[in-house]
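With one protein chain removed, the remaining protein chains of the complex are shown where they sit.
Read from first to last, the chains carry the letters A, B and C; within each, the first residue is number 1.
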Amino acid sequence: MSTVATTVVTGDKKGRVLLAYSGGLDTSCILVWLIEQGYEVYAFMADVGQEEDFEAAREKALKIGAKKFFLEDLKREFVEELIYPAVQCNAIYEGVYLLGTSLARPVIARGMIEVAEREACDYVSHGCTGKGNDQVRFELAFYGLKPTIKVIAPWRLPEFYDRFPGRSALLEYAAQHGVPVVQTAAKPWSTDENLFHISYEAGILEDPNTTPPADMWKLTASPEHAPNEPEQIVVEFKRGLPTKVTVPGTGAVYTDAVEIFLQLNALARKHGIGRVDIVENRFIGVKSRGCYESPGATILRVAHMDLEGMTLDRNVRALRDQFITIELSRILYNGYFFSPEREFLTAAIPASQRTVNGQVKLKLYKGNCVVEGRSSDEGLYDEKFSSMDEMGGFEPSETTGFISVSAIRLKAWANANVQKGAGGVKRSDVYNPKE
Amino acid sequence: MSTVATTVVTGDKKGRVLLAYSGGLDTSCILVWLIEQGYEVYAFMADVGQEEDFEAAREKALKIGAKKFFLEDLKREFVEELIYPAVQCNAIYEGVYLLGTSLARPVIARGMIEVAEREACDYVSHGCTGKGNDQVRFELAFYGLKPTIKVIAPWRLPEFYDRFPGRSALLEYAAQHGVPVVQTAAKPWSTDENLFHISYEAGILEDPNTTPPADMWKLTASPEHAPNEPEQIVVEFKRGLPTKVTVPGTGAVYTDAVEIFLQLNALARKHGIGRVDIVENRFIGVKSRGCYESPGATILRVAHMDLEGMTLDRNVRALRDQFITIELSRILYNGYFFSPEREFLTAAIPASQRTVNGQVKLKLYKGNCVVEGRSSDEGLYDEKFSSMDEMGGFEPSETTGFISVSAIRLKAWANANVQKGAGGVKRSDVYNPKE
Amino acid sequence: MSTVATTVVTGDKKGRVLLAYSGGLDTSCILVWLIEQGYEVYAFMADVGQEEDFEAAREKALKIGAKKFFLEDLKREFVEELIYPAVQCNAIYEGVYLLGTSLARPVIARGMIEVAEREACDYVSHGCTGKGNDQVRFELAFYGLKPTIKVIAPWRLPEFYDRFPGRSALLEYAAQHGVPVVQTAAKPWSTDENLFHISYEAGILEDPNTTPPADMWKLTASPEHAPNEPEQIVVEFKRGLPTKVTVPGTGAVYTDAVEIFLQLNALARKHGIGRVDIVENRFIGVKSRGCYESPGATILRVAHMDLEGMTLDRNVRALRDQFITIELSRILYNGYFFSPEREFLTAAIPASQRTVNGQVKLKLYKGNCVVEGRSSDEGLYDEKFSSMDEMGGFEPSETTGFISVSAIRLKAWANANVQKGAGGVKRSDVYNPKE
Partner (left out) sequence: MSTVATTVVTGDKKGRVLLAYSGGLDTSCILVWLIEQGYEVYAFMADVGQEEDFEAAREKALKIGAKKFFLEDLKREFVEELIYPAVQCNAIYEGVYLLGTSLARPVIARGMIEVAEREACDYVSHGCTGKGNDQVRFELAFYGLKPTIKVIAPWRLPEFYDRFPGRSALLEYAAQHGVPVVQTAAKPWSTDENLFHISYEAGILEDPNTTPPADMWKLTASPEHAPNEPEQIVVEFKRGLPTKVTVPGTGAVYTDAVEIFLQLNALARKHGIGRVDIVENRFIGVKSRGCYESPGATILRVAHMDLEGMTLDRNVRALRDQFITIELSRILYNGYFFSPEREFLTAAIPASQRTVNGQVKLKLYKGNCVVEGRSSDEGLYDEKFSSMDEMGGFEPSETTGFISVSAIRLKAWANANVQKGAGGVKRSDVYNPKE
């Protein structure tokens, strides 16, 4: 294609760009536009489990001018290095979002920087918008891995975004430059998919009061259409990592890290588990509505948290919840994976999971993931101590001293209040939420 | 009844006790035993919404020797002063337990201390075991309200617990002292019920791998038996407090604080919402298995957290989550309601809820409480800012500077690593969860 | 002066700018340059207690082209609204810096926005560099107060900073445009001064191993040259606010909020108290060396923290330290005073200071501020309880139960370790810091 060919010649003058390529309209136009600007372009794709025709993307990239195409299979490292540590610390953002996109970005960025170094690329480039989280996540990861790398973000360059104010401008440009366009109607929302989850945002979802249409959801059955029969599974953990999934009804047993995750996805998908719909706060300070399906991850979260109840010391859990879980979730969401603070916090995870060994029985049913029991050999749960019905472990009379000493501080405070006329039983002492 | 009458005479010598009375076997025996020990006993019951025949309990208490009987209706203050602030700060213990029993104890304790002061009681007494949380919650509340009060906790007195090593000893004592015993078979677990929830623990539940029997659950339908048709509701909040519930399918509208809560209970009960089964960490340091049904509270939690996504500033939410929510939940669980730290933290709640105004649409279906949309006039969510499709609010090019400056620290760190030969793209830099 | 006059005519075309003016070389050149660019310029000065010839600055501003000059005396609101709340929560950044500049910026920014609104200015402008904290603090405050305000920051505009690459270019420009320049040699560092503190940075201080020259320090005597005789003072607080300072040696008593602060400054200055020298982390992520003198504030910090030991409940203090103190200090340092999170956190301060009433005796001596005693009527300190020598308050035997129950969790953990062969007394269990 003459336009492209011409461009490529001049392209070598400005340097070599490794472009995060998706095969879609945006990154295809960016690919051509970069060549037009005088860059040599290599295209990069990461297989993180998304549903994609990688071969078609390869052909398209090379056809429209990419000098080389790289496809990296990052599924295993995504599961083992990103997802499972997140499971170990129950990572969650704003109480609801399981961080599926956030977790994928670091492995993709690392894959890109590896190729960029090996192939002597001067630049990396991506097709993220200028208002979202992913631009930040990619670029902070690039800089954290290779501080000298240069980034081209066309959707933040006025010469690009002024030229392509909407989809029709891109389509026109694609037509002019021989970029094949798949003739499917664009969905009225954007998605990002990987083996952990799919996200939906933008378009009709920008009205936060619009209920997502039933046919939007892709990775899970709706609870209404899920089987009428519950299904039992057992998830086993060692040091907080899922090491075995058993499905008693079928006799199936899974033990490989990736297979466990994919099979939990299949089970949760079948039973309608893992949908959320939230308004979240992006790193740049904008509120945004997002819908997510994270099927297998939802089961793992329920199971892991339950097992921690049985096997993790109370104070370790409380400290981990307040510090590691919350801080690390924010770090991951904001894109600071390759940072000193992330290194610092993850260094503490194994020490918190030494005793998280055991198995959890779960029932899957129409959107519900119900804990039905758990067991462990760790010995931190001791029926003799817990039992209300028998003496054991300690003398009940000892608790009197415990309460008495625990109350010393309260009595001092109550006495001081009484002395100042502020004590006694006044109902108004209790918080009035309407104030 | 002669035995009791005789005892009462001597009872006056030791002083007057206000006993938290339930009408059941334990507190009836305690009542008689206290009289036997030489105390005068007044019986106290709190109506916090539990299913109970209060009149029968009154008759029984007086019959077996109580000099007076007091029934306090604390339902409204329970809802308005305890439950709704907990909703406002999304209180939850160990990620799962909504604190239903913990929230009731302070209003009951305050009701008791009021009566004890008014009626010149020297002691308060209760029938809590010596291994649980409730003894602590009651007594810390007593001392925080009235530091000079004296407490009699028979289940922590060797002269009591050695005399009554099991249920049969109590039954025998009851028979000897003319205490009527209802001839129902005892359930193989203990419960505590109020309008917020019911708890189940002990007995067969002490094996944490035992799945609770289907007939244990009392306050909710099982998801399997819940209606096959979803039902929509709308919950409206003002300053984080639920102020209106609408059920479009029936046209019903509820606006009274207590009625809202009770109706949400009914709706959630019908649709099988609000069951949990956990191993939790009691204040005294023992792990314990508990099952809970908190129907209406579960809906309110989902709705309130969702609305906060739309109406609460990101940083206020993050600070509130990490500090108020976690710390206050722990304080409530451990029974420190009447404490300086609880006063301190609740003083901050209204400032966090000023903007939490709006409404949330929910679908209830077989155990699921699904958010279907939300709206608010607060203006913190701004489609123009969020939109991926249009320019608005700020220039995308500005984000380049934002990312660049945000990366300064990461680049300094990455450069330092490179200088020391520790940088570059090494996969081993990424956390290995198996370490 | 013809150049300026000419410029002013065209200046009205672009709109009106309110410039934060200092009277120095930088902001004088900016003033002229803004006029040159076609703006009408009003000059603004805030009196926050810095040593300054405000009248000379007024004359200079008007002489070089400012259409109006505004001087706002913000000292009292600086002390009462910014400094004293910081004292109440012991605000400190990175363990050392008392936030003197950070605290002044919000009152100055608010003063500016008030004038800008009243005088219908289209822009505000300042002379802060593009690498520091103050640009951020000013502008975030501007936007938080008036989101539609436009800001001109010349030191971040390439057309300005490329034109004035160094001091000599500014001097040349000043000479060309008739800007009077004081013929004192420039100090080899920058300063910012207000009644709270003075800061020193840049220049020779950028080598963090360079000891500041003795003649740099301006607000305090060096400890070596401070009096050989100690001096006693007494500071009284009500609800955590300093309300009285007494100097027994002179009989002086101060009770006005501003006077208290200024007199503590004078006392600390005399005794060489309040110098620090640190490498700190700026908001933009750059490390920076700064030296500070905060004389009176250092005394207040020592006194207030000491009184809290006596009058504040332990758990309130711990929660306040971990959440309010740390978070609010960071918020103040980073310039987020006019933010929802600052509002949220400060709303909690009064609840933490209700009992902080009493007085602290201090000895000032050659850099030391030594606590010599404290007293309070609050009653939370109770000698009877604390005394090691007498029985009182509670029975020592009760502590046995307290320790026993507190150890339940540890015993469960130790038992589990023993069962797994991991327990027992192994020295290697103890943390090896060299790992």
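By our rule, a residue touches a chain if its C-beta (ideal position, glycine included) is under 8 Å from a C-beta of that chain, and two chains touch if they have at least 3 such contacts.
In this text, all values refer to a predicted model and were calculated from it rather than measured experimentally.
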item	value
Hidden partner chain, touching residue among A:43, A:241, A:268 or A:412	A:412
Residues in chain B touching the chain absent from view	313-315, 355, 378-380, 382, 385, 393-395, 397-402, 404-406, 408-409, 412-413, 415-416, 419-420
Residues from chain A at the interface with the omitted partner, ascending	281, 284-287, 313, 315-316, 319-320, 322-323, 327, 336, 339-341, 343-345, 347-348, 350-352, 355, 405-410, 412
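Note that in this section only the chains that are shown with their structure count from here on.
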item	value
Cα-centroid distance, chain A relative to chain C, in whole angstrom	39
Geometric centre distance via CA averages, chain B-chain A, whole Å	31
Cα-centroid distance, chain B relative to chain C, in whole angstrom	42
Sequence positions of chain A contacting 2 or more other chains	314, 380, 382, 385, 393, 395, 397, 399-400, 402, 406, 409, 413, 415
